[in-house]
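What follows is a single structure, and I will ask about it in a moment.
Omission of a single protein chain aside, the complex is shown with its protein chains in their original locations.
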Amino acid sequence: MRNINEECGIFGIYSPIDTDVAQTTYYGLYALQHRGQESCGIAVSDNNIITYFKDIGLVHEVFIPERISTLGEGKIAIGHVRYCTTGSNDRINAQPIVVNNLTRSLALVHNGNLVNAYELRKELEEEGAIFSTTSDTEVISHIIIRERLKSDSIEEAIQKTMHIIQGAYSLSVIAENKLIVVRDMHGFRPLSFGKTEDGRYIVASESCALDVVGAKFIRDVSPGEIVVFDEQGIHSITDNCNLAPSKICAFEYIYFSRGDSIINGRSVYEARRTAGQCLAKHFPVNADIVIAVPDSGIDAALGYAEESGIPYNIGFIKNRYVARTFISAGQKERENKVRLKLNPISAVVKGKRLVLIDDSIVRGTTSLKIIQLLRNAGAKEIHMRVSAPPIINSCYYGVDIDIKEGLIAAKYSIKEIEKILGLDSLAFLSHDCLAKMLNTEVNKGYCCACFGGEYPTILPQNRDKNKFESKINSKKKAYYEKL
Amino acid sequence: MRNINEECGIFGIYSPIDTDVAQTTYYGLYALQHRGQESCGIAVSDNNIITYFKDIGLVHEVFIPERISTLGEGKIAIGHVRYCTTGSNDRINAQPIVVNNLTRSLALVHNGNLVNAYELRKELEEEGAIFSTTSDTEVISHIIIRERLKSDSIEEAIQKTMHIIQGAYSLSVIAENKLIVVRDMHGFRPLSFGKTEDGRYIVASESCALDVVGAKFIRDVSPGEIVVFDEQGIHSITDNCNLAPSKICAFEYIYFSRGDSIINGRSVYEARRTAGQCLAKHFPVNADIVIAVPDSGIDAALGYAEESGIPYNIGFIKNRYVARTFISAGQKERENKVRLKLNPISAVVKGKRLVLIDDSIVRGTTSLKIIQLLRNAGAKEIHMRVSAPPIINSCYYGVDIDIKEGLIAAKYSIKEIEKILGLDSLAFLSHDCLAKMLNTEVNKGYCCACFGGEYPTILPQNRDKNKFESKINSKKKAYYEKL
Amino acid sequence: MRNINEECGIFGIYSPIDTDVAQTTYYGLYALQHRGQESCGIAVSDNNIITYFKDIGLVHEVFIPERISTLGEGKIAIGHVRYCTTGSNDRINAQPIVVNNLTRSLALVHNGNLVNAYELRKELEEEGAIFSTTSDTEVISHIIIRERLKSDSIEEAIQKTMHIIQGAYSLSVIAENKLIVVRDMHGFRPLSFGKTEDGRYIVASESCALDVVGAKFIRDVSPGEIVVFDEQGIHSITDNCNLAPSKICAFEYIYFSRGDSIINGRSVYEARRTAGQCLAKHFPVNADIVIAVPDSGIDAALGYAEESGIPYNIGFIKNRYVARTFISAGQKERENKVRLKLNPISAVVKGKRLVLIDDSIVRGTTSLKIIQLLRNAGAKEIHMRVSAPPIINSCYYGVDIDIKEGLIAAKYSIKEIEKILGLDSLAFLSHDCLAKMLNTEVNKGYCCACFGGEYPTILPQNRDKNKFESKINSKKKAYYEKL
Partner (left out) sequence: MRNINEECGIFGIYSPIDTDVAQTTYYGLYALQHRGQESCGIAVSDNNIITYFKDIGLVHEVFIPERISTLGEGKIAIGHVRYCTTGSNDRINAQPIVVNNLTRSLALVHNGNLVNAYELRKELEEEGAIFSTTSDTEVISHIIIRERLKSDSIEEAIQKTMHIIQGAYSLSVIAENKLIVVRDMHGFRPLSFGKTEDGRYIVASESCALDVVGAKFIRDVSPGEIVVFDEQGIHSITDNCNLAPSKICAFEYIYFSRGDSIINGRSVYEARRTAGQCLAKHFPVNADIVIAVPDSGIDAALGYAEESGIPYNIGFIKNRYVARTFISAGQKERENKVRLKLNPISAVVKGKRLVLIDDSIVRGTTSLKIIQLLRNAGAKEIHMRVSAPPIINSCYYGVDIDIKEGLIAAKYSIKEIEKILGLDSLAFLSHDCLAKMLNTEVNKGYCCACFGGEYPTILPQNRDKNKFESKINSKKKAYYEKL
C-alpha cells in the first residue's frame, strides 16, 4: 500500500565468549522487521569461519529454529532485513554479502545507497572484478578487500573506503575477528549501539532493537565514525568525523522508524507528536474529530488533537495479518485492495467533520481510496493534514520513492491535489515545523532533499541508477504481468 | 500472550450464478482472522458436489492462489477460521466438517461450543456412529443427517437439531444446494448477513467481513433463527426464536470482535469507548497520561482520556509481525517474550504517573510483565483500569478461558492483585457499567457467566469437556516439551 | 507410464513393549512403496490413544524424521501406501481410516476393493451414517463398529463383518490394544507375517517388507483367517477359512509384487522366470538377443534367454529418478514422454533381431512408443513376447485396469495388435503356462477374471463403482486440463 520504502535495517552483536549470537540477531531483526520485509539474512563468525544464511521472506519465516541452529554459536554475528517489492523474488541480492576469501573473509550488511556505485563498479570491472549481485553492497565489499591489500589493518582499509564510496551507508562488518560498524560522513541513516548486562555489545539501525534484546543504549554512532568491537573492547575511530555536515534523513522521523526508537537523541514518537501539534497550530479547522491513517499517522493525530482540543478517535481498523498475495489469476477484482487492509468504523465517522492525519502523500492513489472509503462510510467533511512537507524530488540515499514523474506534489499545487483527492481542505507540514519536529533549525542537521532541499552529495551521473537491475526486473515484470 | 481465546469465525456466501465464491470467502476469512489463527478451511458447492480444503495455518498461508483455484467456481461456499493453541498441530479438527454421503452431502462450519456434545456423542456411538475428529461440529453433522432421514426437508431437520444440541452455536451449512445459517436460541455468538450490489448474499460472524467483501449489512441473524439462501432468495424460519432469553457473549464487545463490527446493533468501538468513560467516571485518578495495552485496550483508553481530561498517549509499540515460534531448543531465554512483542516508549512513560488500560486480566502473568516493562522504562505511578469485570468462572460457550484455578480474580481480592502485579491502584469495570457498555440493563440480553453471572444453560455433565481430546493433547504436549 | 495399478500396500507391527513402532512402519512402507505412490499414512496406538498422520506423497516425503517423532512410541502401529493417479490430490482418501470414538477407537488399513461397498454405504446412510471420504475402507470401519455393538469382542465383530463385506480385502486393524489382521475368504491380495529377533510381530502385504525390517517370515495369513496379536501373543481365528476357493490375484506374480517376495509359498522371481521359459518353449523365434522392458519384464526375459539360448542383453536404460510432473503449461511437447524414462542402447539393438519381453499389454499406447524407440535405434526385427495372457476384462478386486473399452486385447485379435504395434511377431502367455507360472493347475487357486476367467464373486450392481468419486474427479480433471 505504500509508495515509499526504506531499503533496510542492520544489526550486529559482539560477544566476548561464544554464545547464541544468531538467536539474538534473530530477535534484533524481528524488532527491525518494519524496515524491510523482502528478504533477510544472518552471518555468524566463529573464529574467522563465517557461516550464513539468507533468503526471501520475513525473519520468522526464513529463520525457523533449525535454521538458526545450523548457524551455530560464535562471538560475532550480523543481520539484515530488506524491503519488499511486489513480485520480485530476488534471493541473490539478499544480504549479508559474504566474501569467502582464503586469507581474509568478510561479511557485510548495509543500509543506505551509494551515489557513485555505478562508477565504482565500472572501474572495478575494468580492473577485472566480477559481481554476482546487482547490489551496491557488493561494491563496498570489493573496495574494502582491495584497500585491505594496501593497508596495515582492516580499520585503515575501512577508513580509506569511506573516502571512496559516496552516499548514504550505515554498515556492520565482520572481519578479522572484529565487529566493525560505520556510519557515512553525513549520517544519513541511523545507527546506535548498546550493551547487555552480560557484556555483549549490540549494534542496530534503531534503538528499539537494543531494547528488545535487553541491551542498554550507549549512544549513536556519529556521522563519519568507525566503531570497532573486539577482544580489547570498544574502540572508536573518528578521523572521518566532522568532515561533512550531518544529514539524518527526515523520513526516519516522519515514517520509517518505530515510535519507540530514539534517533540522534530525538524520540521518534515525540517528533511525530510535535508535527501534529504544529499542523494544528498552523492549519486549524472546525471539525468534530481527529482520525489517523494507521499506523504511521497516529502519533501526529494525537498531537493534532491535543493542540486543537478536537477529540482523537479511531477511524479505521487495520487488518494486522500480513497477506502478501491478494490477487489470483482469474480474480475479477470486485474487491478493493485498500479495503482489505483498512476498514473505516462507520459508527465513528458517519456524519462527522473529520481531520484526517497521514504521514505523507507520495502518488496520492492510496489517499484517494482512503478518502473514498470515508465518504462511503458517511463522513461529512474531510480535512487532511499531512505531517510532512510535499515530496517533490527523488531520493538517492536509500529510500525507494517513486521517480519524480509519479509524485503528486511535484506535478500539482496543493489546491489541485485537494480537488483530485476530493478533500474539503488539505495542508502539509511547513519547513519550519519540520525543523521543530526534528528539534533543530531549518535545514540544519537533516536531509530534506526530497522536499525540495539541497542534495547533500553529488548526484549519480547515471540517474537511472540501477540500470542493470532494471533491465532484469523489467523482464521479470513482463513475466509477472503476463500471468 | 493471551490466556483467553475465541474458538472461531465463520463465513458463507450464496451467489445466484456460479462465481469465484472461494475467492470471496478467502477475503471474508482474512477479515475474520482475528477470531482464529490455528487453522482454516473453505468448502465450495458446485451443484451438490462439495470440494474443500482445510489445513493448519493462517488464511493467506493455507489458501495460496493455486489452492483457491482448485476449489473452482460455484454458487455456495462456507469458510472457517480456528484459534491457535501453542504447539498443537491438529489438522483433523479443522473445519469445515464435510459429509461426503452418496445421497446427501453436507458441509458445516461452527462457532461456539455445545454443552451436551459428550452425551450426544456417546448416544450416537451407541447407535453405531463413528467419529473421525474430536470436534463437536462432527456431532452436529451427525444429528442433522439423522434428523434429515426423519424429516421432509433439510430445513425441518435443522430446526429439529436445534432442540437436540444445547449450548452456543452459530452455524453456516451447505446442503441440498442451499446455504443455511443458524444461530442458537440464546444467540451467544454473533452472526449477521448482507448483500453485495451484484446480488450475492454474504453471512459472517462479524459485520467487518461484510464490509471487506463489499456487502451491505442487512441485519443480524436473530437468536433461534434459521435463514435459508437458495434459488428462491432468502427465507427465514423463526419457529425457534424467542424460546430463550438473548445472551450475547459480553466478551465479543470487550475483546474478540473488531472495533469496526456492529453486533446486535451496537458498535463494538462505541461499546469499548463507553467502558473507558465509565472507568474514568467511577475510578478517577490523578495521573499525567492515559496509555493502553495495544491493541485491545486502546478504544477504552481513549474513552478514559476523553472523560477524565488526562491526555491519551501511546505507551507501547507492538511488533506487528506474527512470529509463532520464538523459542528454539537450546535457547537460554535471556529474552523476555513479552518484550519481543511490546516495547514501552520511554520518552512517553519516563517519570510519569500512568493510567494503564487493558481489556481484561486472566491469569495476570502477562500484566505482570507489562507492568515491569513500564517500571523499567521509568514510570512513576501505574494505575491500572480494566475495561471488563473480574473473570472468575470458566466459559462453556466457545471461549477458551483458563480453568477456574488459573484465574487470578477467582483466587485473590482486588487489593491482593494490586499487590501481586505491583500496581499503585487497580480497578475493574462494574456490572452496571458493563450493562451500559452493552447498551442494555444489568444481566439483560448478554451472558456474563464468566464474571460470576448465571450460566444460561445446563452445564456439561462431564466438565472436563474434552476428555478425549485432552488425552491426545497431553501426549502431544509431553512430546513438545521434550523437544 | 502404466495403465494398470495396484491399489495399496499395508503394514502392521505389534511390539510387546513400547518402541519406535512408527519408525519400523516407515521402513516397512518404504519397502512396499512400489504398491502405491500417491499417499501414505501411519497410525500408532499408545494404550488405546491413536495418533496418526497421512498425506499425499511418497513415504520419505511425508514422513520426515520430525513427523515420525510426533507419532511417538507405542506397542502397535499400522501403515499404508496408496497408488498414484495423475492430477489427483486427494488427501481425504488417504489411509489409515481412524475412528476417534470416545469408547472404542479404531484404525484401519485396507488393500483390495469391496464389490458391495456401494450397497452397504447406501444402507448405512439410510440408517444415519455419515461418510467423510469416498473410500470403501470407511464402509468397513462403520460395519466393524456397528458389529462390535452387537458382539462380545472385537474379534467376533470382525468375524461377522467378513460375512457382510464382499470382495477383496487384506486388512490391518488397531483396536482395543490389539493388532488384528484379516484376509478375505478368497485371499485375493497377499498378506504374510513374521517376527523379529526381539519379539516384535510384523505383518505386511509382501514378505520383502518383513526382510527389510529384519523379521523372519512365519507364514502367509490364510484366506478367511483372522490373526490377532496382543499381550497373549498370536491367536488365529479360522472360522471363515475354507468357505470359498482361494483366488490369489495372478497379477501379483505378473507385475505388482517385488521379485524378492514370496507369496503363497511361490517366489515371485521364480514365477516370472518360469513364465519366460514357457514363452520360449511355446513361442520360439530366430533372434539375436532377448531384451526386456524394464523393470517388470526383466525376470521373464532372463527365463526366455535361458530356455532359448538366445543371449539376454540390456536394451534400455531406465531413468531412476522419479519426476512426477514433466509437462509445464506452455510446453510444446517436442519431447516424447516415454523417451524421458526409457532410452534404448543403440549399441545393443542396432541391426539386431530382438525378442522383446514385457509383462503385459493394457492399452498398447506405451508399447507402441517403446517399439518406435527401438525402430529408431535401428532394430531389425522385433518379436514381442508378453509374460501374461491378454487382458480382456476389468478388475473389481483392487486393480485399476482401464475399462474394457480401453483394453487393446478386448478389441483386437493378436494379429491385429501385431500390426497396430508394428511388430514382426507377438505372443502372449497361455493359460496353461500361467498355471505353471503360479505352480498350480489351470484356474486352480488364482483369480484370472481379467484374462477372461470367471469372476469369483458377485459383481458390483453399480458397475460404475465409484460413481460419487468420479463426479468429484471429473470436476477436478476438468480443472487440471484447463491449466
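Read from first to last, the chains carry the letters A, B and C; within each, the first residue is number 1.
FYI, a contact is a pair of C-beta atoms (placed from the backbone, for glycine too) under 8 Å apart; a residue touches a chain by one contact, two chains touch by 3 or more.
None of these values were measured; they are calculated from a predicted model.
Contacts of the undisplayed chain with visible chains (whole complex): A, C. From the set C:10, C:43 or C:59, the residue in touch with the chain omitted from the display is C:59, counting the whole complex.
When the omitted chain is restored, the residue from C:155, C:184 or C:299 that touches it is C:299.
When you scan A:110, A:142 or A:352 for touch with the missing chain, the hit is A:142.
Only one of A:121, A:247, A:272 or A:352 touches the absent chain when the whole complex is considered: A:121. Counting the whole complex, the residues of chain A in touch with the unshown chain are 46, 49, 51, 69-70, 72, 89, 92, 97-104, 106, 118, 121-122, 125-134, 141-142, 145-146, 149, 467-468, 471-472, 475-476, 479. Chain C residues in contact with the hidden partner, per the touch definition given at the top, are 20, 23-24, 27, 30-31, 33-34, 58-60, 64-65, 68-69, 196, 198, 208, 211-214, 258-260, 262, 267, 269-270, 295, 298-299, 302, 306, 311-314, 316-317, 319-325, 327-332, 334-336, 339-340, 343-348.
As a convention for this text, only the chains that are shown with their structure count from here on.
In terms of which chains touch, the assembly is arranged as an unbranched chain of neighbours. The distance from the centre of chain A to the centre of chain B, with each centre set as the mean of the Cα atoms, comes to 36 Å. Look at where the CA atoms of chain A average out and do the same for chain C: the two points lie 59 Å apart.
Centre-to-centre separation between chain B and chain C, using Cα means, comes to 47 Å.
Contacts with at least two other chains are made by residues 69 of chain B.
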